[in-house]
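I'd like to ask some things about the structure below.
One chain of protein is taken out of this complex; the other chains stay put.
Each chain carries a letter (A and B) given by its place in the written order, and its residues are counted from 1.
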Amino acid sequence: MALKTEEMVLNMGPQHPSTHGVLRLELQLDGEIIKNVVPHIGYLHRCFEKHAEAMTYPQVIPYTDRMDYLASMYNEFGYALAMERLMKIEVPERVEYIRVIMGELQRIASHLVALGTYGADIGAFTPFLFCFRDRERILHLFEITCGARLLYNYIWIGGLSHDLHPDFIRLTKEFIKDFRPNVKELNDLLSYNRIFIERTANVGVLPIETAINYGVSGPNIRASGMKWDLRKDDPYSVYHKFDYEIPIGTGEKGKTGDCWDRYFVRVKEMEESLKIIEQAIEQIPEGDVTSAIPKRVKPPEGQIYTRVENPRGELGYFIISDGSLNPARVKVRAPSFVTMQVFPELCKGFMVADVVAILGSVDIVLGEIDR
Amino acid sequence: MKTAEEIFNQLKEKFGNAIIELKTDKPVEPFIIVNPLEVDKICLFLRNDKDLQFDSLMNLSGVDDANGEKVKSSEGEEKGLETIKGGTLSVYYHLDSTKLKHKLTLKASTNREKPEVVTVTEAWKGADWHEREAYDMYGIIFLNHPDLRRILMPYDWEFGYPLRKDYKNPEFYQGMKVPY
Partner (left out) sequence: MYDWLYNLTGSEILAMFIVSLLPLFVFILPFALFAVLMERKVSAHMQDRLGPMRTGYHGILQTIADIIKLLQKEDLVPTATDKMLFNLAPLLAFIGSYAAFAAIPFSGFFIGTQIDLGLIFIVGVTGLVVAGILMAGWASNNKYSLLGAMRAAAQIISYEIPTLLIILTHQCLFVK
C-alpha cells in the first residue's frame, strides 16, 4: 500500500541571509526536490519612475545611483549617455576616458561582492573577507575622487562633477600591481576547490536558446557559450580604442552554462577589466571635464533607447521627452529583472540547497529589480 | 542590416492595415506604429523571418502619452478631483537581432478607457514580466497572457495604476496611513 504524500510549500522569506536583498521565493517541494519556484518581488519598490517625472533631468542622477547600488557608476553612465545622445552633446575626450576607468573599477568592485557573497553562501567564509579587503581599496579610490564610497552622483549630463585627484593615477597603478596576485589567490582558494566544484558544477544549466528568448545578457549568457558583449557588439564611449578579450564559459568542470561557468566568467572578467584600466591610464589626454555641461538641460521632443553593459547584464534606459525641463517617461530595463524571470526554469528538478547556489551565481540585486 | 524604412515596407506588404505608419520626424529613433490587436502575429513574423530574425526583445514599456484632457469632476464625493479623459496609453517594443545586428522600435496605442493589447509571450518568453509590469503600472490589459497580476505593487492594491498621470495616493491602505 503506497503512502500518501503531498507537496510542501516552503517560503524562503523576504528576510533571508542568502537571497541578496528582500526577495520572497515560494518553493513547491516534493520532499527535497523542487517542483516549482515562484518569485515574489516588489518589497523594495521605491517608485523611481514616478519620481523621475517630477524632477528635472540633472536631478534624476542621484535617483539612478540608488537602483543598482553595487554598480552605481554604470547606472549614471547609462543615463548620461542616453541624454547626451538625445541632446547631441559632444563631451571632451578626457571625460570619456575617466568614465571608462571609473566604470571598469566599478565592474571589478561589483564582481568582488558577487564572488565573495557567493562563496559565503556556499559555506566558504574566508574568500568573502579577502574580496572585501580588495574592494576597500577601490572604494578608497572613489572616495578621493568624488567624496562618496557607494552612491556617487559623479557622472553628470555632459561631463563629470570633479576632475581626478592628483594622487589617483599613482594609487590606481599600485592597486593594479597588488590585485593581480590576489586574483590568483582567489582561484586557489575557491575556484578549484573540490567542494566548491561538487556543489556548483552541473547545477542550474542555462541553454543558449532559452537565454536569448528570455533576453538574458551579461555574464550569464556569456557563461552559456555565446560571445555577446555590448562593449564590442554595440560599442559606446571609447571602448573601441582598447584591446581586451571577452571570456566565455567552456564547460570546463561540467556542462556549459552551469553555475561554475557563471562564477568563473566573472573571475576572468575582472582580469580583463584590469587590462582596460591599464591601457586607459596610459592614453588619457588632458582637458577640462566640466566644459560641456549645459546650464539648463532642455532636450528636444523625442525619445531614445540606449543600453550599456552593467556588471550584471544589459542596462537599458528608455527616455521620452516632451520638450520641457522634466522627463515625460524614464523607463529602466534592469538586467536582474530579466534574470529573475528565467530563475524558475533553472531550478526545476534540483534540491533545496541548490536554490541558494543558483541564486548566488546569477547575481541579482534587488534594488534593480524593484527600482 | 536593414533600415527602418525597408522593414516598414516589408511589413506593410505582408500585414497591410495592421501597420499604421512610420514616424521619423522626431529625434532620435524612428518607430513603426502598429495595431494593438495584431501585435502577436507581427512579432512572430519578425522573429521567424530569415531576413529579419529579431530574436531578442530588449525592452517592453508602457507609456502614458499625456494627450488626454484634464477634467475636474464636480459632483459627488470626488468633487474637485482631477482625472484625465480621452487620450491614449501606448506600449513600446524595442527589438534587436543578435545575429544580424539591427534594431527596431514598435509602438502600439490603445485608448485610455479600455486599454487592450495582445500579448507577445509566444514570440519571446521574456515579455511575460515586462507585460505584468505594464499592467501593474498603467492598467493595460494583455489578452491571452498566461498569468496577468500585479508584480511590484502589493497584490491587493485597488487604488488604481500608479504611473498614470492622474494617479492620486490613497489615504489609508490596510489601516496604515499612506502619505507621511
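Everything below uses one rule, namely that contacts are C-beta pairs under 8 Å (C-beta built on N, C-alpha and C of every residue); 3 or more make two chains touch, one makes a residue touch a chain.
Remember, predicted model here, so these are calculated numbers, not experimental data.
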For the full complex, can you list every visible chain touched by the one that's not shown? A
Residue touching the undisplayed chain, where the options are A:130, A:214, A:244 or A:305: A:130
Full-complex contact with the absent chain, from A:148, A:325 or A:352: A:352
Using the document's contact rule, name the residues of chain A that touch the chain not shown here. 8, 10, 32, 125-126, 129-130, 133, 352
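Here is the rule we go by: only the chains that are shown with their structure count from here on.
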Along chain B, where are the residues that touch chain A in the complex? 26-29, 31, 55-59, 61, 63-64, 66, 92, 94, 98, 101, 105, 124-126, 128-129, 137, 150-154, 162-163
Sort out for me which residues of chain A touch chain B in the complex. 41-42, 45, 47, 49-50, 85-86, 88, 210, 212-216, 226, 228, 233-234, 300-305, 307, 314, 316, 318, 320, 322, 328-329, 331, 333, 337-338, 340-342, 370-371
